[in-house]
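Could you have a look at this structure, given as structure tokens, before my questions?
A protein chain is absent from this complex, but the other protein chains hold their places.
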Amino acid sequence: MLRSGFVTPALDTRWFDPARWNILIGVILFTSFLVINLLRARGRKELYVRPIAGLKALDEAIGRATEMGRSVLYVPGLSDMSEVGTFAAITILYRLAQRVAEMGCDIDVPCYDPVVMTVLDGAVREAYSKVGKPDAFRPGCVHYVSAQQMAYVAAVNGFMLRERPAANIYMGSFYAESLLLAETGAMTGAIQIAGTDKVTQLPFFVCACDYTLLGEELYAASAYLGREPVQLATIIAQDWAKALAAAAVVAALALAALGHTALMQWLGVA
Amino acid sequence: MTWVRRLLAIDRRIIFLLVAAGVILPLLHPLNLPVTVTPRVKAAYEAIDALPAGSKVLISMDFEPDIMAELMPMSVAVIRHCFRKHLQVIAMTLYPAGTGLGERAILQAAKAEGAVKNKDYTWLGYKSGFQVVMIGIGENLRGIYPVDFYGTPLDNIPMMRGVNSYRQMAMVVNLSGSSATDYWIQFAQGRYHAPLVVGCTAVMATDYYPYLSSRQILGLIGGMKGAAEYEALIGTIGDARRGMDAQSLVHLIVVALVIVGNGALFLSKRAGDSGGAATGSMTR
Amino acid sequence: MIGTWIAAILTLCVFSFLYKDNPFYRFAEHLFVGASAGYLLAVQWESVLIPNVWTPLTKGHDLVVLIPLALGLMMLARIWEKGAGIARWSIAFYVGIYSGVAIPGYMQAQIFAQLADAAKPWPAGWAAVSSALVFIGFLTVLAYFFFSLPHRGVHGAGARVGIYFLMVAFGASFGYTVMARVSLLISRVQFLLRDWLHVLPG
Partner (left out) sequence: MRRGPLLVTFLSGVAVAALYFIPHHKAQALNSKLLEWTLVVYAFALILGSLSLWGSHMKKVQNRAEGWGFSLVTLSSLVVITVLGIWKGVGEGTPVGIIYDNINSPLASTMFSLLAFVIASAAFRAFRARSVEATLLLITAIVMMVGRVSIGPLISPHLPGITEWLLDVPNLAAKRAIALGVGLGAVSTALKIILGIEQSYLGRS
């Protein structure tokens, strides 16, 4: 039966929405996991994280591009800052650009979102000067192409066929255009590494690219590339949260089977 | 075994020619194959069908020309269904490029069902901001849309009197090909608890099954097949059903290609050729 | 009529990309980049700069609008080399706002909504088998995504099963998507055959 309507007071004057307790506790718990692991990471030199094939391949890809004297193409995704996948694309490029600067090969970063372009331009300049080669930075390598999905893809596809970069790297939030980019790149024979948080596009990157970072691996990538213990600590915090989430589901199911559905309700109210 | 190796590495362009033939031929000589209605599309149809006459339905057509193929016939079918049930359609879009399409869908449906502007439907047009618009509609519709697409203030439109947020709307229908749907779920349904039906491209549909099973959305129309099913439910033959014949043919071509590819791989393996070194992700 | 001809010729220019890169495709590509950039600028002018900045400032004398205007101009300062330092402030604001939106937003829609759904009691009878499989799939794919544990022993076996679930999920998604892509081609061919060449009924 469809509810006829929902009654909320004309002007809400509450200072806290009790229905959102679970979200608040979730945020507090997660922040505490993060802080605890940051403190633990201070002293430690090396933190174990399992190898991710796609990230090892990044070094090979840049090496190959340098040997062949051809450029690396970095596609930071087709979304703006409201998608956190775009933040991941920024943090990954910052560390990747340092390797590119060290190896001395060229990098091209066509951008979809103008705000992301300004951020990436600054991040790549920072990367070049961090490895002591500020003058090797080629102004214009990070450039705005179009904030229209298919105009962007048309331009990047044209670039791939004409400039023939040796490695195509797709990181960030992608939508239906993912396969059009990846399959065009496959036609040119470049080594292709992709990573996206958009679940719908994972099958296409897995099929068309050589290596693919699945969902959460995109967010772990920048920490992996940086190897700084502080960054790796945030990944361990994510693992703790995953373990807690899995335990909460198991507990809620077990309790519900025994008749107590309190935990299940608590998870659901939002 | 050279023909096997040639088969393994068919030139892409031959595959492209096969796909082109698979689409063009059935459009020129329709096969009219049957359409089976799936539960999720039926749920969307029933959620709208259950609304009493005169209820306000907010329809947000958040798609651009590049995915109008699936969502245009779907929009026309849903809007025609609303007009038949004498529901009052408030239509809008969150995409600048969706303005022309949304208006065309409404005019096509209105012509077919004899609906009248400002009495049976209001076209609000485009407003940028995604979440800002959705939160705005929850707080104060006139703050976001002071006037409709044609510049008429909402207060001068008979059907819009008294309508200023989700509370006065019996249903929100979001037809989208992008993350707009996630935000409609998060804000319109999550924050303001508006009943929500979603229509989306086939590729996105699988990701919204969790939201359907958690009752965050009441129905889900997925892709051209969903649109064809909806056309069948309201008894019309639109572009969706004509396209389904071409779909069947192209799907069979792709399946045949995959089988041929694996057959060639099997033969070449038996002949001792390794069939190319396996590098990279799981499918290599 | 001319419009249909222009659209049809541009459609063929893009299709020519399938054969190989050629001047026709390159023309369509460059026209598209320019036209879409121009269109988006005009849309922003009409739907943001005028209603959210110009009108409140001139008509409503709403001085609060000076803040976003200032942030916008600081972003624009980036055109000059030394302007990047100034632009950093509006980038910080922009990034801060959307990080703030993301934390509760993702916590609710991506985390708690999924957990609530995963914790739903299983239906009786045969459907329980499916729910059990969903539960096992959920845990094993999660096991695959653990970073700080090597894929060895029980955890390794779990991750292995998780990969199988992932592959079935990707296969299902890929197969499911073929239809959506083919429908895009169907509508373009319908445009060429019906609106341009008039060889289709209806």
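General remarks:
Per-chain residue numbering starts at 1, and chain names A, B and C are given in the order in which the chains are listed.
Operating definition for what follows: a contact is a pair of C-beta atoms (placed from the backbone, for glycine too) under 8 Å apart; a residue touches a chain by one contact, two chains touch by 3 or more.
These numbers come from a predicted model, not from an experiment.
Among B:I237, B:V255 or B:A271, only B:V255 touches the chain that is left out of the view.
The chain not displayed touches chain A at residues 11-17, 20, 23-24, 27, 30-31, 34, 38, 80, 84-85, 87-88, 90-91, 94-95, 111, 113-115, 117-126, 129, 140, 143-151, 153-154, 176-177, 179-180, 182-184, 186, 197, 199, 202, 204, 206-208, 214-216, 218-220, 222, 230-231, 234-235, 237-238, 241-242, 245. Hidden from this view is one chain, which touches chain C at 3-4, 6-8, 10-11, 14-15, 17-18, 26-46, 48-49, 52-53, 64, 67-69, 71-73, 75-76, 78-79, 81-85, 88-107, 109-111, 114-115, 117-118, 130, 133-139, 141-142, 145, 162-179, 181-182, 184-185, 187-188, 191.
Remark: the residues of chain B touching the chain excluded from display are 10, 12, 15-16, 18-20, 23, 33-36, 38-39, 64-69, 96-97, 99-100, 103, 125, 128-129, 131-132, 135-136, 139, 149, 206-207, 209-210, 213, 225, 244-245, 247-248, 250-255, 257-259, 261-262, 265-266, 275, 278, 282-284.
Operating definition for what follows: only the chains that are shown with their structure count from here on.
Centre-to-centre separation between chain A and chain C, using Cα means, comes to 13 Å. Centroids of chain B and chain C (each the mean of its C-alpha atoms) stand 15 Å apart. With touch defined as above, residues shared between interfaces to two or more other chains in chain C number as follows: 39-40, 101, 108, 113, 116, 120, 173, 177, 180. Across the assembly, chain A contributes residues 82, 148, 150, 176, 200, 206-207, 270 that each touch 2 or more other chains.
The touching residues of chain A, counted against chain B in their complex, run 2-3, 5-6, 8, 53-54, 57, 79, 82-83, 148-150, 175-176, 187, 199-200, 206-207, 209-212, 270. Against chain C, the residues of chain B that register as touching in their complex are 12-13, 16, 19, 23-24, 27-28, 66-70, 72, 96-97, 126-128, 131, 182, 185-186, 190, 201-203, 205-206, 210-211, 213-214, 216, 223-225, 239, 242-243, 246-247, 250-251, 254, 282. Against chain A, the residues of chain B that register as touching in their complex are 12, 47, 50-51, 64, 66-67, 97, 130-131, 167-168, 170, 177-179, 190, 192-193, 195, 201, 203-204, 206-207, 279-284.
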